[in-house]
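Every protein chain but one is kept in place in this view of the complex.
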Amino acid sequence: MAVDLLVFGPHPDDLEIGLGGTLAKLKRNGAHVVMVVASIPKDFEVRMEEAKRGAEILGCELRLLLDGGPRRLEDVKTCDLVGLLDGVVKEYKPAAVLTHSNADFHNDHLLIYNACLPTQRLAPFDFFSYHPTNCRPVPIAFHPKAYVDVTDTIDAKMHAITAHKSQFGGRGLDTEMYREFAHLQGRMIGVPYAEGLDVMRLTLA
Amino acid sequence: MAVDLLVFGPHPDDLEIGLGGTLAKLKRNGAHVVMVVASIPKDFEVRMEEAKRGAEILGCELRLLLDGGPRRLEDVKTCDLVGLLDGVVKEYKPAAVLTHSNADFHNDHLLIYNACLPTQRLAPFDFFSYHPTNCRPVPIAFHPKAYVDVTDTIDAKMHAITAHKSQFGGRGLDTEMYREFAHLQGRMIGVPYAEGLDVMRLTLA
Amino acid sequence: MAVDLLVFGPHPDDLEIGLGGTLAKLKRNGAHVVMVVASIPKDFEVRMEEAKRGAEILGCELRLLLDGGPRRLEDVKTCDLVGLLDGVVKEYKPAAVLTHSNADFHNDHLLIYNACLPTQRLAPFDFFSYHPTNCRPVPIAFHPKAYVDVTDTIDAKMHAITAHKSQFGGRGLDTEMYREFAHLQGRMIGVPYAEGLDVMRLTLA
Amino acid sequence: MAVDLLVFGPHPDDLEIGLGGTLAKLKRNGAHVVMVVASIPKDFEVRMEEAKRGAEILGCELRLLLDGGPRRLEDVKTCDLVGLLDGVVKEYKPAAVLTHSNADFHNDHLLIYNACLPTQRLAPFDFFSYHPTNCRPVPIAFHPKAYVDVTDTIDAKMHAITAHKSQFGGRGLDTEMYREFAHLQGRMIGVPYAEGLDVMRLTLA
Amino acid sequence: MAVDLLVFGPHPDDLEIGLGGTLAKLKRNGAHVVMVVASIPKDFEVRMEEAKRGAEILGCELRLLLDGGPRRLEDVKTCDLVGLLDGVVKEYKPAAVLTHSNADFHNDHLLIYNACLPTQRLAPFDFFSYHPTNCRPVPIAFHPKAYVDVTDTIDAKMHAITAHKSQFGGRGLDTEMYREFAHLQGRMIGVPYAEGLDVMRLTLA
Partner (left out) sequence: MAVDLLVFGPHPDDLEIGLGGTLAKLKRNGAHVVMVVASIPKDFEVRMEEAKRGAEILGCELRLLLDGGPRRLEDVKTCDLVGLLDGVVKEYKPAAVLTHSNADFHNDHLLIYNACLPTQRLAPFDFFSYHPTNCRPVPIAFHPKAYVDVTDTIDAKMHAITAHKSQFGGRGLDTEMYREFAHLQGRMIGVPYAEGLDVMRLTLA
């Protein structure tokens, strides 16, 4: 099997926050998109349901990397985590891989970023990173170089984010900042809403 | 008129060295490519002929920004240079603009890079920079993020470079390093020859 | 005379865009704030009036560095420009100096930034830079480290920006992005609106 | 309880070396300062006594994060360490947090730095980092942006450092370099002695 | 004992790839060179034999840090790894230490780099890092500052690399890219082949 887009997120909700609009758009455009959620650290059943609902809203295939129950990423040896990601990349033969960026400061997010880097040696797929994801705003030094117009899918993105009730509504956290941020990113390419990506390796033409 | 690619080079030969393979390939693929050479500092007739020959080999349209005779870029005020580049961008309405990068250390190359940056405000075109260009090897900190497979056009590139006889053969300089460098870049995406670009702004999907 | 805040802007409107909310707030808090506009490149009378109106709205003192008519910053030698800024700093003995940052790409903005740097040797004033200012959105790599809550003065800021009719309304340009951006900056410190500054030198305690 | 300053140090002596002058000064100025020492890897009783003595000299409250005996920071899971720091921040509600910087290369120092970063999401406190701390000089790329005049407390700082006899006198190590370094930092703001901090997030005005 | 050069490599083959030509050259010039291989994660006997053969070809002394059987670097605590490297540095009293750089993205390579940094505090030896080592090409941001002409030892380097049959020939991987890369590095100093190093600390004159 060869998919178009393989995206790695540390936990449920990261992919919806980081690039939900992009995923929904590419899916609508006919791409085969696989969302790989690395682990669910606790509240397994609840968060698994939310992950499924989020993927369903975006229309993408979902896969849990460390499945079977609650798992913490830092309990996995780095060499084993790289091996797991290698396996997924070999299985799906993606045209493009997207992962968290190193501008993030959540340890699990950096573990995924770092373990994704060596997968580049397996094949010359396009390789991007998405904006650090936080439930609450903090200053972040992330500079997107590539933008995706998500005007038609910003509502799906917001819908998919709020599907993670245990993370937002359940804790009284506001999700509106994601829409505002997408609007400001949109200004960079002259559209109502956009998501920004950093480009690590890309084959043009 | 709306062109596909508008590329800015400080002097004749820079565009051939920096991205000759890319230009030839895109042209073969049907793109409308305009090569803008900013100035010819001396030996006007000789270098103008070489520029024409280089563009002809690559199959691209050539335009001299400061025409009519020998001109030095640093004799033009920055605000006037920005105005000239703005004018070219407004005239050609390019889908993508390529310019020198700021990893270069030739002052004229940096003048073009710096004057290109503000043109981004005119429209959300894709914006790339190409590898610093030197006639002799010097260590350079340039990290391409995007690669173009130029296997089919590496010979055209080499041919277009050597068309600048006054710069290479006439000074006893070897051009073989450009082929070697393209070969090493090619290894990054698994092809015989590639050229690398940095991505400054890009709209995906 | 010793002022609290001496702020340098390349042209009329830069200070309003970059830190209008901060200036208005500090003024309301009792600070003595001097806005130094470096030059007016053309439309002298119109832009001088707009600059006066902007400063009036913010409640700050205005000074034009290169006065008497239209002047272009790049027509001034760097050593002379440094001398002029040195003179202003010696005259006002500011507790803090604010200037454009080097993340900007307008040549005149960088000229002011570069000429401000050496003034640091004159006295250990606090030294900050404000966000690059553009009339139209472009991606910028500026990371504020210090934030000013401008919730009470965001309206004054917006009012002062639109006082520059020749730059915005007169060209059909929208100023709403400045409010949106201030709102997103505000989220970083948990207030409705904020402006962000980079810190170059600061004496605490 | 809401304290003014919450400072995190990996081991006893780090806080005295990194910002002892600042702590003593703020305390003298009436601030409520809490020094949190993360762990004591060995020689528990000796180093605990030295830590108490150091804090006493500076006049600050001391708290050992991993108490009850010798503990190594890297034996604590990152998510648990973040949880512990979160707890301390929630308990003390600090106006400002200071931590080690990422220019350090001691692994334990980086563990504290990395675990402090996420605490920013809890509240918009001011957030600084202090100079890497070494018992012996090594070249370090740390650029302070904020300076504290510690002329009146440099002696207290030196006294507090030498209270850690097991680390300095006991190993024949000279502490004079800390005074020399503070003197050179002082030159940057025109005072006899200063300490430098990097600014990560700061609310002004 | 005081050696001239102490080089640390995470696994067998890293030192041959990263600086085999330099090691062979310095050895031929009369230097005492010790190659420390940190660990062999699996296939212990096979890779130990290959490591011995590689060192023999280069003419250097070999030492396995974690010996006695297969070991994984990440199973060693950082403080213990630093202790092991400290011990080796104290034992060999090297004039120069070379290690992996932080531009690498293999976790084991970074573990060695990070654990080498603190050894700098033990003595003012010269300290360099070598190019990231990969079996397959990936884009890397490494900027050598120092070059070693390895024209006379490039063949020994290539020979020593291919001695690691289990890593290259055995997996059908091509080693020719190392020669090409050395050739391009050579151009930077005008010789047929060179290896590049980054300089972290160096005493001149």
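Chains: A, B, C, D and E, in written order; residue numbering restarts at 1 for each.
Rule of thumb we're sticking to: a contact is a pair of C-beta atoms (placed from the backbone, for glycine too) under 8 Å apart; a residue touches a chain by one contact, two chains touch by 3 or more.
On a predicted model such as this, the values are computed, not experimentally measured, just so you know.
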The chain left out of view makes contact with B, C, D, E
Per the whole complex, from E:K42, E:K93, E:K145 or E:R171 the residue touching the absent chain is E:K145
Residue among C:P70, C:P118 or C:G190 that touches the chain left out of view: C:P118
State which residues belonging to chain E touch the missing partner chain. 22, 25-26, 29, 123-124, 145-149, 188-190, 197, 199-205
Residues on chain B that touch the omitted chain in the whole complex? 41, 72, 74-75, 105-108, 134-139
In the full complex, which residues of chain D touch the absent chain? 137-139, 141, 143-145, 177, 180-181, 183-184, 187-188
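In the analysis below, only the chains that are shown with their structure count from here on.
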How short can a chain-to-chain path be from chain A to chain E, counted in steps between touching chains? 1
Labels of chains that are neighbours to chain B and to chain C: A
Match interface A-B to one of C-D, B-C or A-E, accepting only the pair for which over half of the contact pairs are the same residue numbers. C-D
Relative to chain E, the most remote chain by C-alpha centroid is chain C
State, to the nearest whole Å, the distance from the C-alpha centre of chain A to the C-alpha centre of chain C. 38
Cα centroid separation, chain B vs chain D, in Å, comes to 52
Any chance you could list the residues of chain A touching two or more other chains? 137-139, 145, 188, 200-201
A full list of chain pairs that touch reads A-B, A-C, A-D, A-E, B-C, B-E, C-D, D-E
